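Apart from one protein chain that is not included, each protein chain of the complex appears where it belongs.
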Amino acid sequence: MRIGYYPGCSLLGSSREFNESVKAVCEAIGLELVEVPDWNCCGASSAHVLDHELSVALPAKILAQAEAAGLTEVLAPCAACYSRLIGAYSELEKNPDHKTRVSEIIEMPYTGAVKVVNVLEVLERFADVIQAKAVQPFARKVACYYGCLLVRPPKVVNFDRPEDPQVMDQLAAKVGATPIDWPFKTECCGAAFSVTRTDLVAKLCGKIVDSAVKLQAEALVVACPMCHSNLDMRRPETNAALGKDLQIPVLFLTQVIGLAMGIEPKKLGIQRHMVPVAFNAPTGAQA
Amino acid sequence: MSEQFEPKITAFVCNWCTYAGADLTGTSRIKYQPNVRVLRVPCTGRIDFMLIMKAFERGADGVMISGCHPNDCHYTSGNYHARRRWMVFRDLMDFMGIDTERVTFSWVSAAEGAKWGALVNEVTDKIRALGPNTEQKQLVGLGVE
Amino acid sequence: MSRIGVFTCHCGENIAGTVDCPKVAELTRQIPGVVHSVDYKYMCSDPGQTLIKEAIKEHKLDGVVVAACSPRMHEPTFRKAAAEAGVNPYLCEMANLREHCSWVHEKNEATTQKAADLVRIMVEKVKHDTPLTPIKVPVTKTALVVGGGIAGIQTALDIANAGHQVVLVEKSPSIGGHMSQLSETFPTLDCSQCILTPRMVEAAQHPNIKLMTYSEVEKVDGFIGNFKVTVRKKAKKVDEKACTGCGLCVTKCPNKKIPDEFNEGLAFRPAIYVPFPQAVPNKPTIDTANCTYFKNGKCGVCSKVCPTGAIRYDQEDELITMDIGAIVMATGFKLMQTDKFPEYGYGKYKDVIDGMQFERLASASGPTAGVIKRPSDGKEPETVVFIACSGSRDRAKGVPYCSKICCMYTAKHTMLYKHKVHHGQAYVFYMDIRSAGKDYDEFVRRAIEEDEAKYIRGRVSRIYEEDGKLIVKGADTLMNGEPVEIKADMVVLATAVQSQDRSEDLAQTLHISYDKYGFFAEAHPKLRPVETNTAGIFLAGACQAPRDIPETVAQGSAAGAKVAALFSQDELTREPIVAVVNRQAPPLFSTCTGCFLCQTACPYQAIEQEEIKDRSGRVIKTVAKVNPGLCQGCGTCVAFCRTKAIDLAGFSNEQLFAELMTL
Partner (left out) sequence: MSSASHHAPHADTLAARVKAATGISLAQCYQCGKCAAGCPVSEEMDLTPCQVLRLLQYGQDKYDERAMRSAGIWLCLSCETCSTRCPQEVEIPKIMDVVRAEALKRGIAHPKSKDILAFHRAFLDSVEQTGRLYEIGLVANYKLRSGHFLKDVMLAPKMYVRGKLGLLPHMIKGTAAVKRIFKRTLGSKG
């Protein structure tokens, strides 16, 4: 089986390990990723702040490239990219006459033939394969953190429950983890304010990390590079804001699954995290 | 032109709202032009296309259809059907060569005596400006019945 | 050729002031078919009427046109006069020379010409009038009341007390409805059971009321005065006659862990049960879905212990058909489920309950004997947050309308809570306080001023559990939307009032209209609030829209009075202005093509399908047939029919075309 792949900028830079682990897991479950040729940045959270049309045109260009390459479905593992892509897709579906205008701007035909899917959606399709291959159960208590962009706005993404989503929890459970029931699954982490308003990010992340630790989670599991960098890279500021020293690691779901499948930690980029993943046995066996 | 053209206008009005409204125009002694002949029907839902075409065939220069306001229909939904049908009629009328401007659809409630008076004057003036219904001749012999 | 008389009235100066009445009489005399035409000062006066009657006899008139005022004024007067002189009243028409002519135009030739035209129109109509006789239909003086809540009970009692028979059908094992679950009721805080139970008993014992609990309406045919109704009496598996209501079976049933509907899941009941102690009838029912015997053939304890041998495992549902003259719908409402609220936890927090659960907690007969304990751990909640408009006025995820009762019961809940937990604090998040009723706003003020409920104007965004507390995140819009966070022990959602499950199906069974939310539709929102569009079917209570008890009872009595008025006649007389589908011999030929466009157009479901058969009983075709009992004479069907097979008496195609021919 094959599917279009849009890694996005973060996955080539600050979130390389997400890219690495997605690729490793997809290989293991037999899903071939076909990278969208010569893809550009989706505009992230910056384009729409400055110009709405630009924020639609950049994702449309990506989807048009995918369309030209004969793809029908594109996986965007980064939740932020996913959100921009599906947002543009849905807006153009709602106003089909805008498709002509956007095609002019991007100098390529855009018809809306390519669907956008997130990493949870894709992994869910392989849930049974994943379970079967989880030879080294990740037997830890985890707090699955979805952030804002995977489930919202519900009418656009049309995926899982907008409050208290379940899919990541179910996938984590398939590989032996025990997901905790906690209230901060979709509370915003501060998203793009990582650089400009680090203080805010620290405050918002503080609530999230604190709650997970209080409920005895051993790891936070995410599926978004932005969430990851806020929860992981901003940990010093977060801890300072909390007045605590919380060392709970933040893993991508694909890393959790990869570990359970027995994929070598290095191949999954575990070593790249700022908050070290200090499980004694990286295979997930309890210390 | 020495004599000004006096249009003939046929009005189909429902018994419960517009007919009573027109009664109120009278009780209020509000004056309007005498060109309209009112035909009373139970409900605007009763009015079918043939009646309108027949009126034109008989030489009416204009037709008015008036009933209860939406949601106030004495029979709950007759006026709604009438309005929906009018959308279809309009095309058909156009097809038969009659200016759709000659038909006026309106809502006049039992309390709107003044509105009825004003409406009749407005329609009379409009039809007078449109001139006689010459299209009628095409209809006669078509056997609209 | 007809012999028509025209009688032109001066109405003193009212008509004659602008219309030349003698000239109208003269002009109209020349119309073919008119054999007599006179004018007179006051036609409606006694001498005027006498003049008409005598003319009818003298000139052997077979039709009459009175050219006078509006038919809305004197049509009955002149039709009666005509009838007295031997002319069918429907062959007497009026030309409106006053309201539509003399009063609205100047005195001139054109006005007189118009007057003559108006007479001409009516003469042509009369020529095509056919004698009509008022329609009479017999009335079966038994009412069916569907739903045994306070609405149904009130209606049934009122009809029964007027001396008529009533069948009261209730789908659950006991009557009482939601009111039986309430603790105390606004705005007076009297105990709900105390005021309801006597009425339930009265209904059960009334000689004119036949109670059918655990029963549902299956089929309704016929029309006003003459319905045929089939009711399914579901098998209770207990012989009601043999059972003495001793309750032994209930105490001995080993299968005791079934969530108790009456207590809103806050307690358990056995598989054989009486829904609540004051239930009427006070006899048990076996819940076969949960009974061990019905699941695997084992147990049978109830049957063994029953001293009268009343248990009947083999009892089957019964279908009972009856003749009914009028139907009152009183099927009430349901509350939106708490799992419909994603941001409040999809119903997963045990201490986030709905208003009805709070009623049970506050009720002396409830699972906690009236002590306020939260469901999760039985602790007394010290901070309770009430959230108004939960699901109401929420077009995104709930219903857009206001549920009307929750502002009041929420105020009541804060009071009941404060009366029981003196040191407790109640918070209410609300958007508006809707308390328009006698003593209602005073009641709410009391909750705020005396019982110290803290009202915060804003909607709650989220509830989650943390450290054993429910964190309620709201905002105070009276403080510019300042975020407010309250750590609560219990949260009560005033969930939206919705129509009963499957109310649309029921409406279709009865051929009544319903709105887009499944509430039954009244015939007119202001002037016919308890009638439906289907003659003979009435509405009472919360099945029509959210209602509180005072309104429900008022409506129940109103519906009862409507039924009693209907039953005060042995026969119903109706204007014969109804539609008919043509039928010509031989045998029963009709131009109806059976397209049934008319059926879809009729707002009163008056059009039925009828099979035309030949002598050997073979169906030749299916055609439309109007039920004159239901038809209200709007004529919409006529406009829809493409073959002109259906026509409206009194306003037929022929008549209208004849009127148009005068133009």
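All chains are identified by letter, namely A, B and C, in their written order; residue positions are counted from 1 within each chain.
The criterion applied here is as follows: a residue touches a chain if its C-beta (ideal position, glycine included) is under 8 Å from a C-beta of that chain, and two chains touch if they have at least 3 such contacts.
For clarity, every value in this text was computed on a predicted model and none was experimentally measured.
Visitor: Of the chains you can see, which ones touch the chain that is left out?
Guide: A, C
Visitor: Would you indicate which residue among C:277, C:481 or C:525 is in contact with the undisplayed chain?
Guide: In the full complex, the listed residue that touches the missing chain is C:481.
Visitor: Considering the whole complex, which of A:43, A:77 or A:249 touches the chain not shown?
Guide: The one listed residue touching the chain not shown is A:43.
Visitor: If the missing chain were put back, which residues of subunit C would it touch?
Guide: The missing chain touches subunit C at positions 343, 393-398, 431, 457-462, 473-477, 480-484.
Visitor: Applying the definition given at the start, please give the residues of subunit A touching the unseen chain.
Guide: Listed in rising order, the touching residues are 9-10, 12-16, 38-41, 43-54, 57-58, 61, 104-107, 148, 152-154, 162-163, 186-188, 190-193, 195-198, 200, 204, 233, 271-274.
Note that in this section only the chains that are shown with their structure count from here on.
Visitor: For this structure, which two chains have more C-beta pairs in contact than any other pair?
Guide: B-C
Visitor: Compare the CA centroid of subunit B with every other chain's and tell me the farthest one.
Guide: With centres defined by C-alpha atoms, farthest from subunit B sits A.
Visitor: Subunit A to subunit B: how many Å between their CA centres?
Guide: 65
Visitor: Which integer distance in Å separates the CA centroid of subunit B from that of subunit C?
Guide: Spacing between the chain centres: roughly 35 Å.
Visitor: Once you find the CA centre of subunit A and the CA centre of subunit C, what distance in Å lies between them?
Guide: Inter-chain centre distance comes to 54 Å.
Visitor: In the complex, go through subunit A and note every residue touching subunit C.
Guide: Contacts found on subunit A: 161-164, 183-184, 211, 214.
Visitor: Across the complex, what residues on subunit C touch subunit B?
Guide: 70-73, 96, 98-101, 103-106, 110-111, 114, 117-118, 121, 513, 523, 533, 577, 601, 603-604, 632-636, 638-640, 648, 651, 653, 656-657, 659-661, 663
Visitor: Write out the stretch or stretches of subunit C touching subunit A in their complex.
Guide: Subunit C residues touching subunit A: 342-343, 345-346, 348, 462, 464-467, 471.
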